[in-house]
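Removed from the display is one protein chain of the complex; every other protein chain stays in position.
Moving on, here comes subunit A:
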Amino acid sequence: MGPVTPPPKRRRFFKEEDAFMSGTATDLAAHGQALSDDKKQNITSSEDFRSPSRSSTRETPSSSPPLLSEIEILETERKDEPEPMADTNATVSEGFDEVLLESITGQKLEPETLAVLRDISNGDMTRAINFVFDGTLEKHLHPKTRQNAKTQPSVLANLMHVDAVHLVENANPVEPPPKTKPLPMWRERYVGSFQVEGWATRSGRNLLKFGDEISLKRVARQVNGNGTKRFGSTIKAKENDIFVRFTNMRGDEIGRLPADKARFVSTLLDLKICIFTGTVIYVDSNLHTGDSIVLQLKCYLSSSAFNIDSGHVKSATSPQYNNFVYKGKETSDERHLRLRQMALIKLFMDIGLEPYCTNDLLKQHTAKGQLEAAAMAEQFDIKVTPNESSDSEGPESENSVDEDKDLEQDQLDSLYRKAQAYDADMREVEPSDTFNMELRPYQKQGLGWMISKETFEKKANEKQIDSMHPLWEEYRWPVPDGEVSADEPHDRFYVNPYSGELSVEFPKIQQSSLGGILADEMGLGKTISTMSLIHSSPFDPSCGLERTSVELSRFASSTTLVIAPMSLLTQWESEAKAASKPGTVEVLVYYGDERSIDLEALCLGPEGGRKPKAIITSYGTVASEWQKYVKNGVSKLFQLHYLRVVLDEAHTIRNRASITSRSCCAVRADRKWALTGTPIVNRLEDLYSLVKFLGVEPWSHFSFWRTFITVPYESKDFLRALDVVQTVLEPIILRRTKSMKQKDGSPLIVLPPKNVHIEDIQLTDTEREVYDLFYRRAKQTFTASVAAGTVMKSYTTIFAQILRLRQSCDHPGLVQSAVKKDEIDLEDNNDEKSDKGTLLDREDDVNLQQLIDKFNSAEEEKNAKDCYGYEVMQQILKETERECLICSTEPITEQVVTPCWHMSCRNCLLEHIKYQRDHGRTPRCHSCRTEISEKNIFEVVHHHANESGKPEIALRRYKPQSSAKISRLLSQLRTIRQEEPNTKSVVFSQFTSFLDYIQDSLHRDRYKCLRIDGTTVQRERARVLEQFKNENGEVILLLSLKTGGVGLNLVSANKVFMMDPWWSFAVESQAIDRIHRMGQTQSVSVYRFIVKGSVEERMLKIQDRKKFLASSLGMSEDQKKMQKIEEIKLLFD
């Protein structure tokens, strides 16, 4: 502790008053003499000029304390607005008044210093004072070496500290050991001082007097503070406890700091960033609880603050740390960084310390902006915390995110438009000879770009060797007591206002990781491009990356690690093999059983043999290995440092707090690539995870990202946020879309045509009844909440009902549970079998050949009628084409036979029966007028030739199909079978339960059918996809829209059935693109099943509206809500 010195003034006083000072400079000069009696008046009027609202507080009379205190009190008031307590006298002087200068600057100036100061300021007092503070004076003076007592080095302490840091790092294998930061050669160093008006928590006489030293103390509320540690104790306080108490020299608690100061002072103390000493400036000798006590606090940065790891909770010894690693609570880490950042910025504002040198980029952003950002994040945290704590890992948790934060499709579009600076003239690069495929021109360009991104760094390194890291600011150490200390080895220090990091070493711009984001639209061949890169851009020993010997010994210099979703592993493997000439690229799938392989020996071993050039693994594997690695330090995957790591479908890591995301970021590699067709799925933060994975400086610091992107975006400054995103993306992203043109004007890829048909579906009567029921319910809810004005509140309820409505368009069975028995009877009362008398009546499904055999064996007993039946059977068996007697269609579609052996189309006969019944007549056969009914007609089913050879024809009792959509699907499939045999079809639905029904119906008609949905395990998926691909004949794949939307390659199919519409066509279109993508050779037909006169039809309208809607950029939350309500209204109009 140094002696009690008159506190230096904060330069901020003058800076803030610049306008005032310069505007009234002559005015002040005119006042001339030392102002005694009229100075009060003078100041009051000046105050009025600056801020009229304050003037009333100036009237409180009080005794006249010493001049010095008065000024400080005034400043305190201006800044902090405490309750009015003291008279506001101030002094202004004319000319060059040494005494005043000294009293304001708090420095005893040497005569020669004064002379210099007078010279450079041309005798202007204001400027002179500013020069003292901003360091200009220092420049003009020559080294004056009066060391401050507090800056004495304490080498031993630092050495011990360094050791401790090492221990911490060794115990923490998550991150590669960082290079040891040079630590300052002192324990703490003065950075400035500020005044604060605390308040007394006790009463008494002579507890404190002017000039007394006090110390600050942090005590958790419940703990009774009895220790009076000199520099503030750091008992871990509760999260929200910000109390900072101060004690007198005897250790008695006297009072507390005001909340606004305490907020950051507490953080600084807790995180051991600062050490404070305090002096009493003003105190009433007879102290009462609640009285103000004005303190001058001197702030010293502690040397430990310069090593960020020791400064916050991320220490291996803290029990919280374990929590942090295993539960995915990265946000707590981020929170501490943010608190630290906020506290430092506040402190620097209060002590008036400004950067000596800062980056251009940062100049646009004031400390105020940074604070706003941090404060906003705090509020945001409060809202989000419950969500994040219950955060379950994996993509499913993404669904729970607040919809309002989602990016609108058009915002995304404009973002992509900006980001995709695709230049048709980009250089094409031929892949290496070992690459076994022909690249398209744009893929060669992509290869060129990728190679350049892997080598770019060499040039950049040469040029930018000396530039400061863009995030850092340089500060000069301020000098207390007017002493100049140019000899100090570290006479400046560096602050990262975005992360709150401190450093005494010049922060060089860091080498960014090599690589980027290949964001080509789906189907443009990102996999192939990546394979060509693996072939064509091998390890270059001269790349100049610094490496420690430990790193070198773990460096798999020829291995690329590919991390892909489980479902794509097989696809990667086969494509990797297909793309490589035999023997050139060894591919290893590291998954499941394969994990027993000794990766290390393989990858670090000699060239040739089984040394894998590509290791393909899944996100899940990486995540689980990472967890093991963190726990025990054992993981085959994480022990290596790869040449390259590639994330396929990289948007998988978009939740930055998920294990998946963090584990991928922890993979060590020289070059990092992210492949994704949708770098942003729904929020701008999605992109952050990619940027963090790639290690793009400075954006990989979340605080920086938040300041420049999240905060402007959330405060509706969309355009600015998107602009910044663009600058982030431009250098690292390459995105081509199918619609782009090559330089000769031809499209990038020419796909066979795609025809989208909308199939109007007419619900059956039962279905309509169910639908109407739900429609009435939903409309009632909606109308009621519109009337009550609670639409947004009951949004979820309304949405759930709309979901039911949509399900009831598919199959009444999907909503059966929600229908009360008395409302609609969905049960099939189909049991009674009438019409006993023909051969057909007992069986539901009869093989025709067997039936004929029966006929033959019992020929004699047959009467004429049955002989006719025999004839008909023969005709059916021979597939004699006949015309439908009702509609004249030839051949009969969906042939049915009555018990009296008369044929027609199924629908014709059903219509005939229904018409008769509706007109009060008994349904009779159209040919012989025998009584018939829906329940005893038989469908002729042509089962496809199975393994045993002959196609089988059977008669099957007709069962009314309970879903109009399924009937339509079946009839479409029949048509396809007739017109284009051996076609493969894909059927999408959002509802897996509907897929169940479809599957049953397809099985009944003996279609070969496969299925993948969310529950299908990886091994099964791969098998199913393989089977679908290799199947030679007709096969139908059932896919759930969500599962099928990702990554799959289904080009062997060319018929797509979309069983139900989604709110935005983009999602459907993505699913369709699984089939209509590169490699598709046939024209693709898409059938979208839309129920006529239902919400589905209206959803189409909403889809259209979304397409044509002018940009929603710049729309307010309320406007967006309104838009959603409008959409719902559309549904019920």
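What to note about this one:
Operating definition for what follows: a contact is a pair of C-beta atoms (placed from the backbone, for glycine too) under 8 Å apart; a residue touches a chain by one contact, two chains touch by 3 or more; residues count from 1.
Throughout what follows, contacts and distances are computed from a predicted model.
Set against the options "H(+)-transporting V0 sector ATPase subunit c", "Aspartate--tRNA ligase, cytoplasmic", "Glycoprotease 2" or "E2 ubiquitin-conjugating enzyme", the UniProt name belonging to the omitted chain is "E2 ubiquitin-conjugating enzyme". Between the chain not shown and the residues A:506, A:799 or A:915, the one that touches is A:915. Between the chain not shown and the residues A:885, A:1066, A:1100 or A:1130, the one that touches is A:885. Set against the missing chain, the residues A:882, A:924 or A:1023 yield one that touches it, A:924. Seen across the whole complex, the unshown chain contacts subunit A at 885-889, 902, 908, 911-912, 915, 921, 924-927, 929.
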